[in-house]
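Take a look at this one; I'll ask things after.
Here the complex is missing one protein chain, while the rest keep their positions.
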Amino acid sequence: MRGSFRRFTLLALGLVLLGALTAAVAAARGSTSGATIKNGGTLTIGLAEEPDALDPTIARTFVGRIVFLATCEKLYDLDSHLNIVPQLAAALPQVSKDKLTYTIKLRSGIKFNDGTPFNAAAVKTTIERYLTFKGSVRASEISPIKTVDAPNATTVVLHLSSPYSPLTAQLADRAGMILSPKALASSASFAQDPVCVGAFSFKDRVAGDHITLVKSNDYYDKAKVHLSSIVFKIMTDPSSRTQALRAGDIQVEDRIQSTDVPTLQKDKSVTVSKAVTIGYQGLTLNIGNSKGVGKGFSNTGTPIAKSQFLRTAFDAALDRTTINKVVFGGLNLPDCYPIAPVSPWYKPTTAGLQCNLHANVALAKSLVKASGIADPTVHLMLGGTDPVNARLGQVIQSMEKAVGINVTVQPTEFTTSLNTATAGNFEAYAVGWSGRVDPDGNIYSQVATPGTLNYSGYSNAKLDYILNGARKSVTTKSRDTLYRAAMKIIHNDRPIIYLYHPVNYYGTSKKVSGVQIFGDGLIRAQFAGYTQ
Amino acid sequence: MGGFLLRKAGAALIVVFCSSVVVFVGVRALPGDPAVALSGENRDPAVLAAVREKYGLDQPLPVQYVKWVGRAVRGDLGVDSRDLPVAHTIVTRIPITLELALLSVALGMLIGITSGVIAAVRRGKAEDHAATTFALVGLSLPHFWLGLMMIILFAVDLHWLPSSGYVSFGQHPIQNLEHMVMPAIVLGTGLSAVLMRQMRSSMLASLGADYVRTARAKGLTEASVIGKHALRNSLITVTTVVGLQLGALISGAVITEQIFVIPGFGRLTLEAINQRDYTLLQGVVLVAATGYVVVNLLVDVIYSLLNPRIRVTGAAP
Partner (left out) sequence: MSFADPTIAVIDPRARRRRLLRRRFLRRPLAVVGLVVSTLFILTAILAPWLAPYSAGTSDFTATLGHSSGKHLLGTDELGRDVLSRIIWGARASIEAGVLATMLAMAIAVPLGVIAGYYRGFVDTVIARMTDVLLAFPFLIVAVGLAAILGPSLTNATIALGVGAAPGLIRVARGEALALREEDYVRAAVANGASDARILTRHVLPNMLSTLIVQATVAIPTAIIGEAVLSFLGLGVQPPTPSWGVMLADAQSYLAQAPRLAVYPGIAIFLCSLSFNLLGDGLRDVLDPRTTR
């Protein structure tokens, strides 16, 4: 009896252990993504716009950053909570007490996709290129960097001319993408054959149609890379993009248009995921931009520029919730501020401020009267000729008519609208900003006096003082206070009426696993793969 | 023949030259500073200056024009705003539009000629009425609407055909044709309608003509009468019509490629204008104009081969 009892206990114990082991294995599998990812295959991603030049020095497009994610890694990256984490660097930078020296330790044993070694010399070459290359768009993003040293192969030292807290965030974007010095030296146009450190390397590109990447043999983490190639298809028409996803021609769809989201959510072969972005969309009101950005400030004299009452009335007449419902099918996030709720900066900087998501028609009407302007008219320039912009324009027109403001709508092609806004030839401009992790990135360029994107021509010395202080200060607490004060001023004067934060919807075929999208809205597919 | 060809070629050359000037001036007439358009969001004066230098925008216009033409003749159309060679982009995307155009013209000719002949031969009867109605409908239908309706029916509802996109013939011939069916029908309908009416009227004229009556009197079979004599003369009409409809075909290709998202040359033109990509736009419109002139020249040559009277007298058609 005793012997069999012992055997029974041993057996039971064995079974329990086996069960636990199986559960553990299953749990481990589940945490990586459900089913096993096979190796091989080509993932086709349908992009909503075409990337511009594939050279981080001069690149400006949002979708270009998606391509760079797979093929051009950076010193730092963002995690799913939008915290800055090291990628090619080994750790966050060590900042000196006077905030003027940043020491960055690099990882070792990494190669560029042409086999040459990644080291501090390459970082120095790249950053110097970003600062000095003729036409570099990155220069203004890292302008406080005076010199770069590479004392040894794994250490880079940046010397700044003045403190600049957004620097690390900039190094987590294009300004931190490190280029292969060999590739830079061998071709006059890096963009035609870009080489960096990346899970995939560039293979070919047909303008307006596609970009092909293939798995890199030199990548330091190539064991984690499953796909043999990624193809980015340029599909600017949102309806056909959705059709392509449903038909299986693409496996990932970038930014599903709001009218297709309900249809795709019902489609059993597709997973719809959403990313609340850190950007904003709003109406920029031209107050002082009469001669062009950077050419001085003088009130334009239009009704909307002269009267703060009218600007407030304009804001009060808009029902952000209805706009969201009618124009975007209720899928975006209505709001009144440039910083998005997903950002850790949102709560502390907007505490105590009031945001009205519904229209206050009575208030708007009385403010129009108080402005003293009879039959006010506002010309609204839209930043696109697509149907979504058209809807937005017409809804705004309708809402303003109800309070006595006449709005004329001018749909304008996007690039032209940027030119027109820069020249100051507009009254109101419906435009947005894709968003940066650091609050400075969503505010400074647009409303500070020297801001390069200050289409509004808004110049407020007090605001400038606060924003500059916030740039130089490095503690979160002091920056919170400063940005809250900045928000109050912007909210009062309304150079920009913020309407909503875009929520981007993405579709992924259920045959694919491992595609991630964080708050920055970029499609991360380097470690994805097919499960069927 | 030689003199005729030489004169036609000379005229074509003048047209190409004038077109290049029009393209150059037209692109420069687009509003806004091209340097600003090419620099995008960034307004840094250093960036703008660099862009101006790179694209030669700071030099006087005639110098810019001469430089551009000089390079264009050698096949170098510059680089676009993505730093990609324009010539390469054009060369990769033209064959796609050519395939669409060929399929549409083939379809248009097939339907147009056969229905036109049938309508003429069966004048006044049911077939004539049916064909004439079809042609009228084809002329009045906005073809881009036809495209949208076909997408709703065949792609969204029935899932028989893909709604948009393009697969190259080399990669997958069947899928390529699946993607091209609806666009070719959309583009070919207009042509077939015009062709049908022209064929019908020219065949009716020929069938009543003296030489045909003589043929019939000689005892030749009806088929032979239709086949050899009337048809041959009508082919001249067809050539003229296709030549005249070429412009409409190109415009139609632009909108068809837009609706069906085919990455061809027509769509490239729209993209270039929408993106204010001046270098690309210049190259694209120049190639389009030159191509049109060349094809017209070919049509004239074919026409003169078919109609010897033109060759001899050199009179304009």
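Think of it as A and B in the order they're written, each chain with its own count starting at 1.
In the analysis below, a contact is a pair of C-beta atoms (placed from the backbone, for glycine too) under 8 Å apart; a residue touches a chain by one contact, two chains touch by 3 or more.
Worth saying up front: this structure is predicted, and the values here are computed from it rather than measured.
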{"item": "Hidden-chain contact residue, picked from the options A:387, A:404 or A:469", "value": "A:387"}
{"item": "Contact with the hidden chain (one of A:153, A:357, A:395 or A:489)", "value": "A:395"}
{"item": "Residue, one of A:89, A:227, A:409 or A:448, that touches the chain absent here", "value": "A:409"}
{"item": "Contacting the left-out chain in the complete assembly, out of B:57, B:293 or B:306", "value": "B:293"}
{"item": "Interface residues of chain A (partner: the chain not displayed)", "value": "238-239, 257, 259-260, 263, 322, 325-326, 385-388, 390-391, 393-395, 397-398, 409-411, 413, 416"}
{"item": "Interface with the unshown chain - residue positions in chain B", "value": "11, 14-16, 18-19, 22, 26, 29-31, 136-137, 139-142, 144-145, 148-149, 151-152, 156, 244, 247, 250-251, 254-255, 258, 269-270, 273, 276, 285, 288-289, 292-293, 296, 316"}
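Assume only the chains that are shown with their structure count from here on.
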{"item": "Rounded Å distance, chain A centre to chain B centre (Cα mean)", "value": "41"}
{"item": "Residue ranges of chain A touching chain B (in the complex, touch as defined)", "value": "50-55, 58, 60-61, 134-137, 139-140, 189, 191-192, 205-209, 234-235, 237, 239-240, 243-244, 247, 249, 293-294, 413, 415-416, 418-420, 422-423, 452-453"}
{"item": "Parts of chain B lying in touch with chain A, wherever the complex brings them together", "value": "31-33, 36-37, 39-47, 49-51, 53-54, 79-85, 88-89, 92-93, 155-156, 162-165, 260-261, 263, 267-268, 271, 274-276, 280"}
